[in-house]
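Every protein chain of the complex appears in place save one, which is left out.
Let's look at subunit A:
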Amino acid sequence: MKILLIIVGFISLSGSICFANNAITVVANTQDRGMLLSRHEVRNLFMGTRLGYNFIAITLPPENQTRVIFNTKVIGLTESRIQSYWAQMRFTGRKKIPREVASEQLMLEYLQNNKGAVGYLPASLTLPDDLTVIYTIL
């Protein structure tokens, strides 16, 4: 019985470690430090809607693991479907594809240097004080 409990405990622990590793925060350069968005609002923001907050979405490249997790958990679409969506938006003149930065480190730098910029990062990353977490998903 003890062995079983240890195994179950180990599985639960490793599960939560995986979970924590996959947690994503959406971070904004905003004066409103108490701002929180819903998943629906974050999804809309990264699909090209400006929401009325004057936020500008910034993304990571398609092959980036953080982007893959963000697409799966927040956008709810595959990378190829997101690429198709942006092809449709671009060639019908409806919306502009978000600016891309090459890595999480560059994302952090871009967010710090640009007011209104919003990007997603691994929750494990230590954030500077001047950025605000507006959404977290485990």
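Keep in mind that, in the parts below, contacts are C-beta pairs under 8 Å (C-beta built on N, C-alpha and C of every residue); 3 or more make two chains touch, one makes a residue touch a chain; residues count from 1.
By definition in this document, contacts and distances are computed from a predicted model.
A.B. asks: Can you match the unshown chain of the complex to its UniProt protein name from these: "Phenylalanine--tRNA ligase alpha subunit", "Chaperone modulator CbpM", "Aminomethyltransferase" or "Porin domain-containing protein"?
C.D. replies: "Porin domain-containing protein"
A.B. asks: Of A:Leu77, A:Leu106 or A:Leu127, which sits in contact with the chain we cannot see?
C.D. replies: A:Leu77
A.B. asks: Determine and list the subunit A residues touching the chain excluded from the picture.
C.D. replies: 38, 40-41, 44, 49-52, 54, 62-63, 71-72, 76-81, 83-85, 87-88, 90-94
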